[in-house]
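Got a structure here, written out as structure tokens. Questions coming.
So, chain A:
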Amino acid sequence: MSLLLASPELELVFSALLLTLVAGLVVALLAARSVLTCILLMSAFSLTMALWLMTMDAPDVAFTEASVGAGVSTMILLGAALSSTDVIPSLRPGRLWFPAVACLAAFIGMALIVPDLPVFGDPGSPPSAYVGRLYLEQTPHDIGAPNVVTAVLASYRGFDTLGETTVIFAAGVGVLLLLGGQVRSPDAAPEDVSLRASAGSPVLSVAARLLIPIICLYAFYVLAHGEFGAGGGFQAGVILAAALILHALVFGVRETMKALPVGVVRACAALGVLGYAAVGFLAILNGGRFLDYDALLSPVFEAGLPSSHLAGGHHHWGQRIGILAIETGVMLAVASTMTAIFYAFTGRVSRSDAAGAS
Partner candidate 1 sequence: MTLALVLTPYVYGLGFFMMAAGLLIALTSRHLIKRLIGLGVFQTSAGVFYILLSKVSGGTAAIRLEADSPAAEALASRLDAAYIAAHGVDGVVYSNPLPHVLILTAIVVGAATLAVGLAIIVRIRETYGTVDFEEISALEARALRDVREDEA
Partner candidate 2 sequence: MTTGEVLILASLGAPLAAAGSALIFARMRDVRDTVTVVAALALTCICAALLVVTALGRPPEMRLAEPIPGLAIFFRLEPLGALFAAMASALYLLNSLYSIGYMRARREPRQGRFYACFGLAMCAVSGVAMAGNLFTAFLFYELLTFATYPLVTHKGDETSRRAGRLYVLLLGGSAAALLLPAVATIQAMVGSTEFVTGGLLAGRMDALPAGVLLIMVVFGTAKAALMPLHAWLPGAMAAPTPVSAFLHAVAVVKTGVFLILKCAAGIFGPEIIATSPAAQGLLWVAAATILVASATALTRDDLKERLAWSTVSQLSYIISGALIAVGAGVVGGGLHMLTHAFGKITMFMCVGAIYLATGVTRVSSVSGLARRMPLVFAAFLVGSLSVIGLPPFGGMWSKFLLITAAFGAEQPVTAAAMILSSLLSAACFLPIVISGFLGEPGEAALRSGPVRAPFLAVLPPVVTAAGCFGLFFIGDWVMTYLIPIAERAP
């Protein structure tokens, strides 16, 4: 982004303008009276947000926001809300004023502290000058990965990421508990949620057969490329899940479930988290701290490997292998959880439709 605009100050103005657009979508959301509108506004909000994040030099976040916020979230929202196209009645004013006043007070309170906050874009602010800068300086020496965001995410703060993967796993467990009771086997799965009008269309199925491997390949590219550019396990996981969902949309959930039963998906989610944790245990067994990737390889073995491409340290192979391993775990957990959630939602919606029809 920075390369597009001549002056750094203009860049800030551009960014502020995009943020205005985002806020405008929130205003629209406040006023929206139909669920479908809300969902679409939410999707647009996420997309615009992703654009804004690009202007803020946060391509990794933008990638995630686009794939998670605008992609997956919208999809499951639509999946859950398909049958409720009702208009949202407004709340009685008596119920409204207290939360409204509270929110207004919160806004005013927060606005009052603005003078005490770092100036927008200030390179000398405490966040940018202290730990943030340390990461930029230390990464070549400690990790060796060019993408500092990945280095921080996967290595320095790898424990956070383990927690984050656990959150996703927990969501999968929760959704399967709540909705999964009826999607045990492919036979019990609902008839289909494929695009009914086009079901069986040869064009679509051929295109899908071509596209799905490419999407999978792209997922692995995103996974492996995370070290060098935007991307990583989460994004890869979401993309992989998208491939599966595409399969379900074109060939029917039933077919997908036959190819990849719920039990397998659930197991993969658990295995992903378990794999992540196993990397940590392995480090402990090799004499390091939990999740210390440097301890993954024994020095003898590491000495035989070529040195890393950027900053010539001999100990970066451990970090690279560790990061790749945990990112794979993340991808596995994310992809399977997303698939499980998709199974649960689609299975459930058509089930209740069927109940309504009969």
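The candidate set was assembled so that all candidates are chains of the complex that A comes from, given by their letters.
Following the convention adopted for this analysis, a contact is a pair of C-beta atoms (placed from the backbone, for glycine too) under 8 Å apart; a residue touches a chain by one contact, two chains touch by 3 or more; residues count from 1.
Not measured: the values here are computed from a predicted model.
Chemist: Taking the stated C-beta criterion, I'd like to know which one of 1 or 2 contacts chain A in the complex.
Modeler: Spelled out: of the options 1 or 2, chain A touches 1.
Chemist: Please give the residue numbers of chain A that touch candidate 1 in the complex, ascending.
Modeler: Touching candidate 1: residues 1-3, 6-9, 11-13, 15-16, 19-20, 22-23, 26-27, 29-30, 32, 35, 38-39, 42, 45-46, 49, 53, 56-61, 64-65, 68-69, 72-73, 76-77, 80-81, 84, 86, 88-91, 95-96, 99-100, 102-104, 106-107, 110-111, 114, 117-125, 127-128, 131-133, 135-137, 139-140, 146-149, 152-153, 157, 160-161, 163-164, 167-168, 170-172, 174-175, 178-179, 228-230, 234, 310, 341, 344-345, 348-349, 352 of chain A.
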